[in-house]
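Remarks on the structure that follows.
Apart from one protein chain that is not included, each protein chain of the complex appears where it belongs.
Chain lettering (A, B and C) follows the sequence in which the chains are written, and residue indices restart at 1 in each chain.
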Amino acid sequence: MAEISAEDRDALIAAQSMSATTKRATVPALEEILYEPLPVLDHGFIRVVDYMGDDAAIVQAARVSYGKGTRQASQDEGLIRYLMRHRHTSPFEMCEIKLHVKLPMFIARQWIRHRTANVNEYSARYSILDKEFYVPAADQLAVQSSINNQGRGEAINHDDAEKILDLMKGDAAQAFNSYEQLINSDADGKPIDPERPALARELARIGLPLSTYTQWYWKTDLHNLFHFMALRADSHAQYEIRVYADVIRDIANRWVPLASKAFEDYRLHGVELSRDAIEVVRRRLRGENVERETTGLSLREWRELQDLLGE
Amino acid sequence: MAEISAEDRDALIAAQSMSATTKRATVPALEEILYEPLPVLDHGFIRVVDYMGDDAAIVQAARVSYGKGTRQASQDEGLIRYLMRHRHTSPFEMCEIKLHVKLPMFIARQWIRHRTANVNEYSARYSILDKEFYVPAADQLAVQSSINNQGRGEAINHDDAEKILDLMKGDAAQAFNSYEQLINSDADGKPIDPERPALARELARIGLPLSTYTQWYWKTDLHNLFHFMALRADSHAQYEIRVYADVIRDIANRWVPLASKAFEDYRLHGVELSRDAIEVVRRRLRGENVERETTGLSLREWRELQDLLGE
Amino acid sequence: MAEISAEDRDALIAAQSMSATTKRATVPALEEILYEPLPVLDHGFIRVVDYMGDDAAIVQAARVSYGKGTRQASQDEGLIRYLMRHRHTSPFEMCEIKLHVKLPMFIARQWIRHRTANVNEYSARYSILDKEFYVPAADQLAVQSSINNQGRGEAINHDDAEKILDLMKGDAAQAFNSYEQLINSDADGKPIDPERPALARELARIGLPLSTYTQWYWKTDLHNLFHFMALRADSHAQYEIRVYADVIRDIANRWVPLASKAFEDYRLHGVELSRDAIEVVRRRLRGENVERETTGLSLREWRELQDLLGE
Partner (left out) sequence: MAEISAEDRDALIAAQSMSATTKRATVPALEEILYEPLPVLDHGFIRVVDYMGDDAAIVQAARVSYGKGTRQASQDEGLIRYLMRHRHTSPFEMCEIKLHVKLPMFIARQWIRHRTANVNEYSARYSILDKEFYVPAADQLAVQSSINNQGRGEAINHDDAEKILDLMKGDAAQAFNSYEQLINSDADGKPIDPERPALARELARIGLPLSTYTQWYWKTDLHNLFHFMALRADSHAQYEIRVYADVIRDIANRWVPLASKAFEDYRLHGVELSRDAIEVVRRRLRGENVERETTGLSLREWRELQDLLGE
């Protein structure tokens, strides 16, 4: 579990014990985990802080209706799947979610590329950063992939992995030690040397590693949440952001189960075929024995198509 | 009151009678008017359909905190005013509101220029439009302004106004009559002439006037709602969108009273002075008698400054 | 050809005769048609007013390189196709285009839904609108589709079409006649009756039909231009916006031929298959005789899949 200070834990429990009556669309399955930090990596978490709308709200917006969705759940499901299939994205924008996320900075730098979202990040100019940095689990260490320039290949053997982790931990500990020296403040916030000046925080932090944890409030609509999931739950995404995307998938499944199912079926596990690729499929289904040279596909695309077709 | 069909009224009452328990931030003053159409112009309305967050949520995001805002309301207010004063806009983006709006199309065309929002509009390709168009009240008719090229000048006298309204109503009635003929469907949805083909709706509607009412679901965050209010509640905005902005101001005041007050004080009723204009103020406060020729201000700017200074 | 006033034609010719030397990426095939109004519908046009970047600029940004793209054109093409195939969209955002478009207002209302663009529209509050409205060609008139609720079905026979066009033209002429009366200004800008007041333009225009032409400057990046084309060149889009999308396709083909080809191959003529649909294809390619009941596909999806497979 992510470590939380006693004070933060009290605030969190107070929030969870609140209860109000509302006429708004409410989702009991999501209320169950509201405010609770769901652990990710060694010190990270995702907390659902607020949400707006549910599956019926998608239908309601698509119909520009006065009430709540349609009368029958089965009609709602059919419409939601139709909207997803035909990329009618605007009704999905009518649901909104707000998350509190704790994550390493090198992941934050990938995450923030999703521009259609609102963000408030913990300020290391204003406040002192906690001494928390990400260290990969030994079995996550892998060599540079030789076939995918931006990915991992085979796992690294146990002995080499231990040496790598020692190096990583040593450097990070050293950087955080220097940070404390520079801001002249120990773990309890007391001056290490009362005679010495404290370097401005905005400068002291620049030596900290990219593995340092930060936190932010992040708010986005369901369409853009799905887009985030599509890119970041993908096998080409870096493992350390994929695990966040996976937790978000679980959250979406509690929140809007019909829309999530449609997303998984049509987007996440759906495939795209180019003009030439679908022509290959058509020819083969007509019984033709298709040679690559007759298709317009590059060797790479040909192999990707074979993979897609499970061959 | 805006006319609503019996069926829509039933759906609306059903929505208003829903009640659920939630741990989310809840605003009783806004719950009071949830789902209720607030009338605007002759047939328009704004309905609050959903909302996320409250004043405390702004503080909570600014602090990236675990609980709800600060412990004391007075601290919340101070921070909110500080954020507004210094244009720290991102915490205000952490509140979201969803409105159902009925409005004439010429206003919809102005409204949609606010791009940072989500929209689902009633489709006149898919559905038949209601026979509803905006007719100005007689006392809203005014001549083209001679000093403001995009505004209204003096009111038009009663007799001329009556003639203008007759012309407007006659043309609109004629256009809607043609619409019914083209789609071959009377007010009850029955074919006017079963032998005749019905023109596609997407073509039949192109002769309808810009005063025709449309509807949409519109969702945006509080920062962008304030921006909308700043531009559209301004005296230079067209009267017909200003009345919508005024209703939204009332809604915001119920929803986030502290933030709304700060917005009114710092933005809506605040003023901007150029480098040259503030220099004029400084010189005058030092007792200098300032002539325009010594200031760098154009005649127009000089007069605007005098207006601002209440002279 | 779109009608342009003598004055506008002079300004246009002056712009076309300008010539400067630049170190920027320049595309001769696009320079050929720069500033020239390309006609669309009965009175509309698209003019390319400016552009930034070319095919090589996409590669240059993807590589974050100091020079221009790669050394060999074939490498550029391979990379561009890879980026398009894997939806690496950000390099395509590094090209930008600015268009001057004249279009009917009911199309403008669809067009403006593309939010990631910059727009300056002719103001009917500030200026007087030209007396120009769209009238469909007789062979474009079609009945409401019985299978597609938002589309057209069979063409309407010649006699009925003539009656419809007469009705459309008559109503529009009447609305424009009233407009002139209300603003008290004839086609030459002279008062019709010097004794009568002129109604404010912002009010006078509300009775004009949705078929009235407007104009705007519209600027967007290549990624969003492709997204526009994907949605608006699609067979489900209304004919009157599709013809604009088709002209834009021709422009893109002059401007960035490699990227345009990749877009056509992977996006515009590519297909998407859901998790269940691709499984059907796999089973059939293994020689299985697949019945719909065993697939998870609805009847509608089953038929869509058969269409895609050319069966």
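What we mean here is this: a residue touches a chain if its C-beta (ideal position, glycine included) is under 8 Å from a C-beta of that chain, and two chains touch if they have at least 3 such contacts.
Computed from a predicted structure; not experimentally measured.
Participant: Which residue among C:94, C:155, C:231 or C:285 touches the omitted chain?
Facilitator: The single option touching the absent chain is C:94.
Participant: Just to verify: which one of C:221, C:240, C:276 or C:304 makes contact with the chain not shown?
Facilitator: Final answer for the missing-chain contact: C:221.
Participant: Provide the residue numbers of chain A that touch the chain removed from this figure.
Facilitator: Contact residues on chain A toward the absent chain are 104-106, 108-109, 112-113, 115-116, 119, 123, 125-126, 134, 136, 140-145, 149-153, 156, 160, 164, 167-168, 171-172, 174-175, 178, 181-183, 196-203, 205-212, 238.
Participant: Go through chain B and note every residue touching the omitted chain.
Facilitator: Residues touching the hidden chain, for chain B, are 78, 85-86, 236, 264-266, 269-278, 281-282, 284-285, 298, 301, 308-311.
Participant: Applying the definition given at the start, please give the residues of chain C touching the unseen chain.
Facilitator: 4, 8-12, 14-16, 18-26, 31, 34-35, 49-53, 57, 60-62, 64-68, 90-91, 93-94, 96, 98, 100, 118-122, 215-217, 219, 221
Definition applied: only the chains that are shown with their structure count from here on.
Participant: So what's the Cα centroid distance for chain B and chain C, whole Å?
Facilitator: About 29 Å separates the centre of chain B from that of chain C.
Participant: Which chain C residues sit where two or more other chains touch them?
Facilitator: Residues: none.
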